[in-house]
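Worksheet: the structure to be examined is printed underneath.
Left out: one protein chain. Kept in place: all the others.
So that you can tell them apart, the chains are marked A, B and C in the order they are listed, and the count of residues begins at 1 in each.
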Amino acid sequence: MKSIFQLETLQKEIRQFAKDRDWEKFHAPKNLILALSGEVGELAEVFQWLDENETHSLTKSNRNEAADELADIMIYLIRLFDVLDINPAEAVAAKMEKNSQKYPVNLAKGNATKYNKRKQR
Amino acid sequence: MKSIFQLETLQKEIRQFAKDRDWEKFHAPKNLILALSGEVGELAEVFQWLDENETHSLTKSNRNEAADELADIMIYLIRLFDVLDINPAEAVAAKMEKNSQKYPVNLAKGNATKYNKRKQR
Amino acid sequence: MKSIFQLETLQKEIRQFAKDRDWEKFHAPKNLILALSGEVGELAEVFQWLDENETHSLTKSNRNEAADELADIMIYLIRLFDVLDINPAEAVAAKMEKNSQKYPVNLAKGNATKYNKRKQR
Partner (left out) sequence: MKSIFQLETLQKEIRQFAKDRDWEKFHAPKNLILALSGEVGELAEVFQWLDENETHSLTKSNRNEAADELADIMIYLIRLFDVLDINPAEAVAAKMEKNSQKYPVNLAKGNATKYNKRKQR
């Protein structure tokens, strides 16, 4: 299982999975976004009627379902990066850097206001 | 940038980012799922009016937006795994294994029918 | 504003809006579902970092944004019914009837368990 810790290895496995099944023809970007939306929807369904406390101590069954849905989201997400030929590690590093600039610690501390709605001081 | 290729390192960076900003209190599971749904929605908006050809040769501007949205989805997804204390690498490996069994190559070849709707033969 | 209380009238207005702008070519079902997902995502963003109390007494600004996003969802939803030639009033009435059967008051009272996960007694 170790290898899958690496995004690149994971991406290759997912690509091969699609290729083996001749599913590349289904994996147009819009289709994959619909699939991603589907999996996020399934995740939402696990949590929708839980109260705050229940979401912090999931039943075993809900926890297993959540793990499966999170994994499905990851799989389609990695596949989308691949199909769009966008490097996930680079995109994430660049976005983390942008976020650091949009949300500097001194302005964002304890405050989740979107950067473009933050009141000037 | 190399370190971020590893899911575990990435997860630590995202956790620290939230901690530095005292944002842990906002990161309840349901809130993070709403945020994830928000980012998938933003990705969908980049593609919604593009025709098939346009989705395969994105303009530079659309490509940059897509990269940012995909990164945001990844960041919230990794954060959700963390908050729910589910190991992403293990969950994905387990789900890939399940998918292999649900969609064996001989039955799934060229055919994206959901496993539980596949006609028995 | 009275006329718009009727689903059918509303549907005609939305159809005319698209026709006037020659937007029918953009309104393929998958595109409209992506647009719907985009609007639900924008709604989610209004609420994602609010705590329970804040969601029950929205600021004026959040309330106006929520109203706009809910309206956008309604507009795309009505448009999807139209493009797929599915009658909204009939579909909703049929689904309400199904829900009554899946969730009879005696079994569902105070209990949001999905009908197919309800424990037999």
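Just so we're on the same page, a residue touches a chain if its C-beta (ideal position, glycine included) is under 8 Å from a C-beta of that chain, and two chains touch if they have at least 3 such contacts.
Since the model is a prediction, treat every value here as computed from it, not as a measurement.
Student: Of the residues in subunit B, which ones touch the absent chain?
Tutor: 30-31, 33-34, 37, 49, 52, 112
Student: Residues of subunit C in contact with the chain that isn't shown?
Tutor: Its contact residues with the unshown chain are 1, 4-8, 10, 13-14, 17, 20-23, 25-26, 28-30, 33, 36-37, 40, 43-44, 47, 50, 52, 55-56, 58, 63, 66-68, 70-75, 77, 80-81, 84, 86, 88-96, 98-100, 103, 105, 108-112.
Student: Write the list of subunit A residues that the hidden chain touches.
Tutor: Considering the whole complex, subunit A reaches the absent chain at 26, 31, 34-35, 37-42, 44-45, 47-49.
We adopt the following convention: only the chains that are shown with their structure count from here on.
Student: Just the number, please: Cα centre separation of subunit B and subunit C in whole Å.
Tutor: So the centre of subunit B lies 24 Å away from the centre of subunit C.
Student: Could you put a whole-Å number on the gap between the CA centroids of subunit A and subunit B?
Tutor: Chain centroid spacing, subunit A to subunit B, equals 3 Å.
Student: At least two partner chains per residue is the criterion; list those residues in subunit A.
Tutor: 30, 33, 37, 52, 112, in rising order.
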